[in-house]
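Supplied in structure tokens, the structure appears directly below.
Left out: one protein chain. Kept in place: all the others.
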Amino acid sequence: MSGNSIGKLFTVTTSGESHGPALLAIVDGCPPGLELSEADLQLDLDRRKPGTSRHTTQRREADEVKILSGVFEGKTTGCPIGLLIENTDQRSKDYSKIAESFRPGHADYTYQHKYGFRDYRGGGRSSARETAMRVAAGAIAKKYLFQQHGILVRGYLSQLGPVKIDAFDWNEIPNNPFFCPDAGKVEEMEKYMDALRKEGESIGAKIEVIASNVPPGLGEPIFDRLDAELAYALMSINAVKGVEIGDGFDCIDTKGTQFRDEITPEGFLSNHAGGILGGISSGQDIVARIALKPTSSLRLPGRSINTKGEPIEVVTEGRHDPCVGIRATPIAEAMVAIVLMDHLLRHRAQNLHVNSGLPILR
Amino acid sequence: MSGNSIGKLFTVTTSGESHGPALLAIVDGCPPGLELSEADLQLDLDRRKPGTSRHTTQRREADEVKILSGVFEGKTTGCPIGLLIENTDQRSKDYSKIAESFRPGHADYTYQHKYGFRDYRGGGRSSARETAMRVAAGAIAKKYLFQQHGILVRGYLSQLGPVKIDAFDWNEIPNNPFFCPDAGKVEEMEKYMDALRKEGESIGAKIEVIASNVPPGLGEPIFDRLDAELAYALMSINAVKGVEIGDGFDCIDTKGTQFRDEITPEGFLSNHAGGILGGISSGQDIVARIALKPTSSLRLPGRSINTKGEPIEVVTEGRHDPCVGIRATPIAEAMVAIVLMDHLLRHRAQNLHVNSGLPILR
Amino acid sequence: MSGNSIGKLFTVTTSGESHGPALLAIVDGCPPGLELSEADLQLDLDRRKPGTSRHTTQRREADEVKILSGVFEGKTTGCPIGLLIENTDQRSKDYSKIAESFRPGHADYTYQHKYGFRDYRGGGRSSARETAMRVAAGAIAKKYLFQQHGILVRGYLSQLGPVKIDAFDWNEIPNNPFFCPDAGKVEEMEKYMDALRKEGESIGAKIEVIASNVPPGLGEPIFDRLDAELAYALMSINAVKGVEIGDGFDCIDTKGTQFRDEITPEGFLSNHAGGILGGISSGQDIVARIALKPTSSLRLPGRSINTKGEPIEVVTEGRHDPCVGIRATPIAEAMVAIVLMDHLLRHRAQNLHVNSGLPILR
Partner (left out) sequence: MSGNSIGKLFTVTTSGESHGPALLAIVDGCPPGLELSEADLQLDLDRRKPGTSRHTTQRREADEVKILSGVFEGKTTGCPIGLLIENTDQRSKDYSKIAESFRPGHADYTYQHKYGFRDYRGGGRSSARETAMRVAAGAIAKKYLFQQHGILVRGYLSQLGPVKIDAFDWNEIPNNPFFCPDAGKVEEMEKYMDALRKEGESIGAKIEVIASNVPPGLGEPIFDRLDAELAYALMSINAVKGVEIGDGFDCIDTKGTQFRDEITPEGFLSNHAGGILGGISSGQDIVARIALKPTSSLRLPGRSINTKGEPIEVVTEGRHDPCVGIRATPIAEAMVAIVLMDHLLRHRAQNLHVNSGLPILR
């Protein structure tokens, strides 16, 4: 596994920088026979697309994906699927000032140390734009998971800065730009975001992803446990600083009898584990949560140094997300789908002929 | 990467169950020339060993590791290092009742679904005993990191159930069975544990690991980011349900100007990022945190089903950890060391001839 | 490693079918700072290009490669390099007859078994066109190997059907369409090929690749031995049925004293081993050889079955190579370069600080 590749049997390899000509992805391992078209991928890409509300970055990208291989007569062939998205709206002039400086809180400084020089335009490969390809690849996984196994992968915003959701309705999510399932909190979130934008500040967010109808048995102890691979995939998203499965950090002060999910013939009585026991899926909903940090691209000045080591002040104009969390939901869903797809294939390889004889409990 | 293997250049592969004859590990990729002896590994294994205080499980294992290859005349040869630890104290009779039942909160149920049958003794491979090998392998990494690069990897308990630390002193850690750096909280923790044991309950914990003197530049965007690999390695530890880097979930309600770590020629002004920017180490201390769930092996009855699907009550006698967190610190350190070792080698492969010309700031 | 990816640190992932819109490649792991342009890659692609002599297939492809990422201001950034080659000259109508039949000697039959259906146009992914990307990726490796380490990777045709070379001159190779280093055999080869074309037949070939100035020490016992990885990479080329290192199959009847390469302070006295001892490079020229089978795309009828299992006769019109060997030399060079590049980086990761103190002998 190289740094630009994820997955063992369902493998996604990407390339492309924020201001290069195009983003590429090669998705390998999708079984043959799945009906697939560009429209399937475009759906999720559009959910992620910038410029769709005043709350997201004002960069207008078509984010139009093309399928260049691996599909024939409308179905996957089993051969690798090549994807391409052209970068059409890169304003390089916005970034000329930062060639010589390191924006605090950004990867500029670390990239310079690692590579000796860097493509400074828009953060180069560290930019969030590369996530477009993850969403496209994740859409393939999502479709297969759902069509073949009825597995649903859905995410939502559970907290924006100080604003936490109180109620929950999946149907509310498409109605607001936040992926918020609580209609009653949308106005508060909008007001908060407007104030933030006036201030020139940014804030963090918490996203939750739930995978339903997951068959039990996915995950490979000891290292490729399903929770470990989900943590890996989710932490690899730009701006993520924390990952939880099930009750997460709430476990610390929970007693054993409270935490364990008891089982009856009708099903589990709770789901503190978040659908994963001993690193293997139990059949219950898989519940994963991520914490996203506030973006560091601010017009409020910050102290930093330039490439000669001299102290400078950095101000970032241009187009930015005041809250990365606004767009992270489809990306988090995509990562969960990609991991589940990989494990589904791995499980199938090893355990096909086993009939455990156990009923699947939810 | 198979399920029982971690790392790309520094690879650790393990095998062995709780009640099998022995645990094995093959550690591949350690450069030649490192002085290494069984004593080096035994040091950390002893820190992890059960039966060293009344607060940990009463199973008495020697946990004596043997080096079977890869070391010649006291130094590593560059060839794979074979390790063996015999299981000497397995009391199989303690587990006979669970052959037919699924202990709630344990991996029994999921293992049965996955494999069709399972080694039920002591949790088989899902047992925490396999972590002994991680600690042994991690000790090799720790020694190399320190000797060759001055990198220190150290962990401690920051919270036990409701008890949080207030003060901090590295030197306090070896003085108590909790790996607690706050002398003032040890008594409170002991009292709490005694009460727990009387109750028959268990509780969770929070562990923090800090890696110092890490060179900047480690980590491979986009997927093998250093934080993603740390999340993966830490989440793969039994009982871990959450991982944070830097401020973690506190980011959610932190404003951008508060969160970003400004830089001056003398160094960084803060470390909210936890030493990793854009998935690459910055040179600052790497700060990682894990949440461990309360163990589900309790003598208090819990509802479950047996292998025929009939409702039963499960009670677990025998030897158990009322708080897994008590022993997790050396394991968490080992996982962090293993990941850093792997990335150090990977970085060296790619970037040797690059002289970024930048000073290393802490 | 997925089926469409090769290499551990220098990784090449490709996608694309013969008649799809485009071929893609993502080349990951090239260290930063290498000057790279499309012209560098085009050079080798042109050597491979069909339609450049009457002896090769008459399909006219521009084979123009575009670099879509990983290069900034003329130098590699260390981030993955995305490559694209559009397929411009696909005549789908030539292949309509074979949708329902299996051409004997081709992968049609096996692909159908594996995938359930297949992109039958021009052999889909089994076509030799995908090798264009290998050549492009190999060009990157070749440049790095030569610029950074003075390593030269060069190949030539040593036998075309019954015609073996007698003399050898590297400078002769670009002067004929066969990559033949023996000027005296070119006419004989041309006559032989013309006769073959009249007959409607095809023939095999033998190609040899030599890598010079390879540093000693490359290769990872036990499994990732350099010779094993070269065998893997070379055997993965379409139509290859045999691989040799050094004396290859001539070893069988050679005595030990004849075979072993004795060493003096001035250097080795022979090179029967082909530059690899115990799976590790010795510093001597690496000598690898491949046997290519005759193409099965013939206008002479062959017996086969159709997708219903009924007996049919298959005739292949259209554009074909009467001898695949004519174009294989750049592909074989590319594969050798890709493997050496990968091992160079791996060696650097592990053994940097080792100063063996030994002189390099050739």
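We call the chains A, B and C, going by the order they appear; numbering starts again at 1 in every chain.
Keep in mind that, in the parts below, a residue touches a chain if its C-beta (ideal position, glycine included) is under 8 Å from a C-beta of that chain, and two chains touch if they have at least 3 such contacts.
Remember, it's a predicted structure, so these values are computed and weren't measured experimentally.
A.B. asks: Among C:69, C:87, C:176 or C:304, single out the residue that touches the unshown chain.
C.D. replies: Looking across C:69, C:87, C:176 or C:304, the contact with the absent chain belongs to C:304.
A.B. asks: Would you mind spotting which of B:21, B:184, B:265 or B:309 touches the chain that isn't drawn?
C.D. replies: Going through B:21, B:184, B:265 or B:309 one by one, B:21 is the residue touching the chain not shown.
A.B. asks: Among C:28, C:44, C:172 or C:244, which one is in touch with the chain left out?
C.D. replies: C:244
A.B. asks: For chain C, which residues touch the unseen chain?
C.D. replies: On the chain C side, contact with the omitted chain comes from 1-6, 8, 14, 102, 104-107, 109-116, 123, 125-126, 130, 159, 161-162, 201-206, 216-225, 227-236, 238, 240-265, 269, 272-274, 276-283, 291-296, 298, 300, 302-305, 307, 309-311, 347, 351, 354-360.
A.B. asks: Provide the residue numbers of chain B that touch the chain removed from this figure.
C.D. replies: 2-5, 8-9, 11, 13-17, 20-24, 26, 28-29, 32-33, 66, 68-70, 72, 75, 77-82, 84, 114-119, 124-125
A.B. asks: Touching the absent chain: which residues on chain A qualify?
C.D. replies: Listed in rising order, the touching residues are 8-9, 29, 31-33, 78-79, 148, 221, 345-346, 348-354.
Assume only the chains that are shown with their structure count from here on.
A.B. asks: What residues in chain C touch two or more of the other chains?
C.D. replies: Within chain C, the residues that touch at least two other chains are 8-9, 29, 32-33, 78-79.
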